[in-house]
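With one protein chain removed, the remaining protein chains of the complex are shown where they sit.
Coming up: chain A.
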Amino acid sequence: MNRFRLEKTVPYIVLSLIGILFLLPLLWVIFASFDANAKQALSMPSSFTLTNFSAILSDPANIRAFIIGLFLSIGQATLVVIVGVLAAYPLSRYALKYKKPFMFSILFMTSLPITAVMVPVYQLFMFLNLQDSLVATMLFLTASGLPYGIWMLKNFMDAVPLELEESAWVDGASIWTCLRKVVAPLMVPGICTVAIFTFSMSWGNFFVPYILIQSPDKFPASVTIYQFFGTYGMVEYGKLAAFSVIYTMPAVILYLFSQKFMSKGFSFGGATKG
């Protein structure tokens, strides 16, 4: 009987230990952000204060960085969804000759490491005189998010029954109306998944704007936070922690929103069998 009880409790102990180890670094940021005298080590703030947050939010430079971040991420997510739905339509509905190679190259691009193309992208931006352009950076981010977007949206669109569209055609609707009024509304969960995923990827992206943007006043939040912990020499821990918490919030909130759709993404978009 003893052995049986041990077998039951050991997993709980192991899981709790891993949980605590995972929690500690995170607890520190949260505690430090509310602590006016935050130090490097985790400690309960003697008094909870919002001064760190107000200091961060009252600085126009920080607000600008958040707005630029939102511009890049919302712009990218919107474009990936629009361009992706357009591309997914013929791939899902028509028997195209080049569909197979096209879908395979999309899947192939999905998995290529973006890091590897950053040096040539920088050269391309220099050549086209696009360095320091936020719009061009957003377009590059869009392109880098498109393979995943098209792949997922095509799979989601496959799940929308063709019969619904056929009956709309009989009623005289054009392809455009069909796509907007019949197909897209039925794909809302899929569109949300792609939009949220794309947004989070871009919001958390440091490397791309760090390379492509030169003027500090055009940096999105991901880059300003880095400048912060470079130049401040990690002195103002509380402020830095508050910045981190604010910066992390959109990703957390969107994750919570997307949870019910996310599970679909984890069976590799319904592409794996067995």
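Heads up, the rule we're going with is that contacts are C-beta pairs under 8 Å (C-beta built on N, C-alpha and C of every residue); 3 or more make two chains touch, one makes a residue touch a chain; residues count from 1.
One rule holds for everything that comes next: contacts and distances are computed from a predicted model.
> Can you pick, from "AzlD domain-containing protein", "EpsI family protein", "DnaJ domain-containing protein" or "Sugar ABC transporter permease", the UniProt protein name of the chain not displayed?
"Sugar ABC transporter permease"
> Specify the residue from the set A:65, A:87 or A:134 that touches the hidden chain.
A:87
> Touching the absent chain in the whole complex: find that residue among A:56, A:72, A:134 or A:150.
Checking each option in A:56, A:72, A:134 or A:150, the one touching the absent chain turns out to be A:150.
> Touching the left-out chain: which of A:61, A:96 or A:135?
Considering the complete complex, A:96 is the one touching the chain left out.
> For chain A, enumerate the residues touching the unshown chain of the complex.
Interface residues of chain A facing the absent chain: 7, 11-12, 14-16, 18-19, 22-26, 28-29, 32, 39-42, 83-84, 86-87, 89-91, 94, 96, 99-100, 103-104, 107-109, 111-124, 139-140, 142-144, 146-147, 150, 175, 200, 203-204, 206-207, 211, 222, 225-226, 229, 234, 237, 240, 244, 247-248, 251-252, 255, 262-263, 266-268, 271-274.
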